[in-house]
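Every protein chain except one is present and positioned as in the full complex.
Chain IDs A and B follow the sequence of writing; residue 1 opens each chain.
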Amino acid sequence: MSHLLKISTQKRSKMLDITVQVQAEVKKQDIKQGLCILYCPHTTAGVTINENADPSVRQDILAQLEKLVPLKGDYSHLEGNADAHIKASIMGSSVTVIIEESRLKLGTWQGIFFCEFDGPRQRKLFMNIIAAD
Amino acid sequence: MSHLLKISTQKRSKMLDITVQVQAEVKKQDIKQGLCILYCPHTTAGVTINENADPSVRQDILAQLEKLVPLKGDYSHLEGNADAHIKASIMGSSVTVIIEESRLKLGTWQGIFFCEFDGPRQRKLFMNIIAAD
Partner (left out) sequence: MSHLLKISTQKRSKMLDITVQVQAEVKKQDIKQGLCILYCPHTTAGVTINENADPSVRQDILAQLEKLVPLKGDYSHLEGNADAHIKASIMGSSVTVIIEESRLKLGTWQGIFFCEFDGPRQRKLFMNIIAAD
């Protein structure tokens, strides 16, 4: 079963906590056991799993990525967002989460984050659920 | 269903667009809905999804990885390809793409890339398709 999440980002770089929306959809689809795949169809955004308790963690992830892959650099791509493409591949285009008893089996401190690297924009995230015994 | 893609790389570092081959195999296997997993069995190569419209994006990704993890460095591994191992883990060993109506559900600008970091070589990529309702 496939589902589309619509995401609106307000800044150039942002890690958006989407855990609640994803969990709500898992519940709605009434899948007891299986896998939830979240897939980002954009090339200047990604998806990751990290701490959602202290917002400073997200801030540190984005700041360090900016140090490693600065906005301004000696890039060939002329659209001014080469850094965003590189960051997207470092974070990855999808995450897989286990579903158990109709719930995302996340760790205590984990949240799922849409990683915007070239916003603000209207974005999409594909969600796919695979039922398993 | 499992399938083997054979890949020939011509340079030490290269992002090879394999979208067309993967899509052809998905069509051939006649799976309507599901997941396509691409798995790289090598430790000095990886797989990623990024823009396939402008080739300069790939060039920038490889150049920035080279800045972050240079070929020559203070490495312990004596085979001269420590950088390639590190780059492989940063990019990742597999990607998962959703299949819908027998097509890879990629974003408009997305392509699937085999990432060679220690070529030129003959490489393999495992492709696995999971059918789902």
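One rule holds for everything that comes next: a contact is a pair of C-beta atoms (placed from the backbone, for glycine too) under 8 Å apart; a residue touches a chain by one contact, two chains touch by 3 or more.
Just so we're clear, the structure is a prediction, and the values are computed from it rather than from any experiment.
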Based on the whole complex, identify which of B:I86, B:I99 or B:I112 touches the chain you can't see. B:I86
Would you mind spotting which of A:L4, A:V20 or A:I98 touches the chain that isn't drawn? A:I98
Of A:S2, A:Q29, A:N50 or A:S102, which one is in contact with the hidden chain? A:N50
Spell out, residue by residue, where the missing chain touches chain B. 1-2, 37, 39-43, 68-69, 73-79, 82, 85-86, 88-90, 92-94, 96, 126, 128, 130-131
Residues belonging to chain A that touch the chain removed from view: 33-35, 48-51, 54, 56-57, 59-61, 63-65, 68, 90-92, 95-98, 100, 105-110, 130, 132-133
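Criterion: only the chains that are shown with their structure count from here on.
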As a quick test, compute the distance in whole Å between the mean CA positions of chain A and chain B. 20
